[in-house]
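With one protein chain removed, the remaining protein chains of the complex are shown where they sit.
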Amino acid sequence: MAVVEVRNLVKEFDSRLGRRRWRRAGGTAVRAIDGVSLATTEGEYLVLLGPSGCGKTTLLRTIAGLEQPTEGDVLIDGEVVTGLPPRARRVAMVFQSYALYPHKTVQGNIVFPLRAAGMPAEERNQRALWAAELLGIAHLLQRRPRQLSGGERQRVALARALVRQPQAFLLDEPLSNLDAKLRASARDELKRFQGEVGTTTVYVTHDQVEAMGLGDRIAVMSEGTVRQVGPPVEVYDDPADTFVATFIGSPPMNLVRRDGTLVGFRPEHLLPTGALNADDRTELSLSVDRIEYLSGDRHVYGTVTGIGEATRVVARLPATVDTPITAGTGHPFAVARSRLRYFDAATGLRRDAANGSSRDAATGSSRDGEAG
Amino acid sequence: MAIREAPPAATDPAATAAGRTTRSTRRSLADRDGALAWIFLLPSVVYILALVAVPFFLAIGFALSDVTAGDASYDYVGLDNFRAIFDDPVFWRSLGNTLLFTGVSMVLIVVLGKVLANILVADFRGKWVVRFLVLLPWTTPATLAAVSWLWLLDSIYSPIDWVLRQLGFLGPEQNMYWLGEPGLAMGSVIAVHVWRLTPLAAVIITAGLVAIPKDLDEAARVDGAGFWRRMFEVTIPMTLPVIAVSALFGAIFTFTDMAVVDVLTNGGPNNATQVLTSWAFLRGIDGGDVGQGAAIALFLFPLLLAAAIAILRSVRRMEF
Partner (left out) sequence: MASRTEALRRRYARRRVGGRIGVYAAAVLAAFLCAMPFLWSLITTFKQNRDLYNPRNNPFLYNRPATPDHLLYLFDRTAFGAFVWNTLWVGLIVVAITLLLALPAAYALARLDRPWASWFGVAIFLVYLVPPSLLFLSLSRMVVLIGLQDSTWSLVLVYPTITIPVSVWLLIGFLKAIPRDIEEQAMVDGYSRVGAFWRAVAPLVGPGIVAVIVFAFTLTASESIYALAFVSPTGEKVVSTGVPTELIRGDVFFWQSLQAATVLVALPIAALFNLFLDRFVTGFTMGAVKG
């Protein structure tokens, strides 16, 4: 159980492939991580969420020691481990492909790290058995990876990570190779598992549903920086910028432009006027294009006016709101005023409409007096 | 097309289904998989039958005859030739040498090839130059390479001896007789074989190294395995099939070689480095006794075949 921290981390990749003899004019370096400072709490389940290429996997690998940062430090349990190879950091990693040793049995796979650590045979096998039982794969110990299903392989990878009792688990999209059906139950098991074991976990994914379901806190990343860190509720209700606002939530937050400000509201908060309390709402007019019926909700697509420029938006009406809506006509809609979020149109950063202060993305506090 | 269609093996439903086009109900030749397969293979098969199978059986025929360069008439003599060569101690020496050289070379080639392969996949400046230099032994025609070594191992002027003299290992005017002393001569032949074939083995093994998923090596690193453990428990087991293939090629090229022995020692001193190939050439062409030459050379094939089958079998068993 330890705190994992990165300070002012920068990772640049040379865009020249290897060391070719012919140099590309003005060799540009790619900044996969561009100044990230982040710290977990003890035993926390921290999710790194973002689209592909945002740097989350690179960040994870840097924490593991598979990449060396260009600048900045990695700290585990308060000690600076930058420059130490992975095996000196006492962390365990589960890869997207699980990376099981195909020529070893499941047991061989699980005890491998223990053998590397020089543990005597009896103790090793006991530990392996304990880990296997915890994950429900004790009956598979003598099989080889190619004889296992995807879910079983994932559990072997977890057992192998668990068995070392590491300071932290680092998981790189371990659910993305599973069938969609399996994913939901695997997610549930994973959360329970981590709760039981209590090890600090850093988890990478591009799937926001997974992130919201698993994380104690979510760090939303884009283009090498962390846009916001916070518990799921906060990231959802209080996005720090337009990126977070539109990345999280399906369908994404509606954004309407109004004089250099973007007014945002989530689809589930855009309701027919009648459904909202009269003294707390901003009224607008929705000209409806089409309606989709999805799992009991109605998704209403249309163009909104009255709150800013005319913009295409989505409204998500739950089954309990049964106001008749027809495509091709205009309807009065409204949003509760407390649900409106304001963003600077130029920078995308969030600001409260009243005093114009901007929110500090990384730490979630707000700074007063700075221009938005 | 003027080619007459070879009849397909059987009316193969798979072939019919795959070849159907919508343009005409009668399938053109270019679509019938069964026939196509045969046509594609026929030229190679015919060629190889004519120029490998036929000579092979001819060689067996020669081995059982008394054909010589002077007397080209064919008279069946049964196993006389074999009796003659079995009585000849040089034959047994050649056989032993062939096995010895091949065995020792193979081991060295595989080990050094593996090390060289590891160097070739590492990343460092000047890699292209190193690769080029390292390929030279293999890409040079064997006879020419052997000629270079002939001078390097000369009994008077050898530069190696000169260096040894400078370092004090040899007295002034003293030489090693690399090719003159039986033991050293054998060692020299093996050394040249290893020098020539290690690059080839390295290239083949590089293929295997490159095929290992990067994940596995990284997982091993995170799991705490150091360099040697990763090498012996992850890398080598996963490249074993490829290592076996490189061993096979090493064996083939050493076993069937004639150029190196011929140029370096010509089988000497006193047949100390004679191998089956050079001995067969000596008896068959220089000596003019085609029958005996063929008999000697015939021993090459079954031995090589046995080794190859053994290696290929174990490669298949290694698939996981």
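By written order: A and B. Residues from 1 in each chain.
To be clear about the criterion, contacts are C-beta pairs under 8 Å (C-beta built on N, C-alpha and C of every residue); 3 or more make two chains touch, one makes a residue touch a chain.
This one's a predicted model, so the numbers in the text were calculated from it and none came from an experiment.
Only one residue from B:109, B:234 or B:290 touches the chain missing from this view: B:290. Contact between chain A and the unshown chain involves residues 78-85, 88.
Although one chain is hidden here, its contacts on chain B can still be listed: residues 9, 14, 18-19, 21, 23, 28, 30-31, 33-34, 36-41, 43-45, 47-48, 51-52, 54-56, 58-59, 61-62, 115-116, 119, 122, 124, 126-145, 147-152, 156-157, 159, 161-162, 173, 195, 198-199, 203-204, 206-208, 210-211, 241-242, 245, 252, 255-256, 258-259, 263, 276-277, 280-281, 284-285, 290, 293-294, 297-298, 300-301, 304-305, 308, 312, 315, 319.
The working rule: only the chains that are shown with their structure count from here on.
In this assembly, the C-alpha centroid of chain A lies 55 Å from the C-alpha centroid of chain B. If you check the complex, the residues on chain A that touch chain B are 18-19, 21, 64-66, 85-87, 91-93, 95, 97, 99, 101-103, 112-113, 115-117, 144, 146, 160, 164.
Residues 123, 125, 127-128, 213, 215-216, 218-226, 229, 233-234, 237-238, 320 of chain B are the ones that touch chain A when the two sit in their complex.
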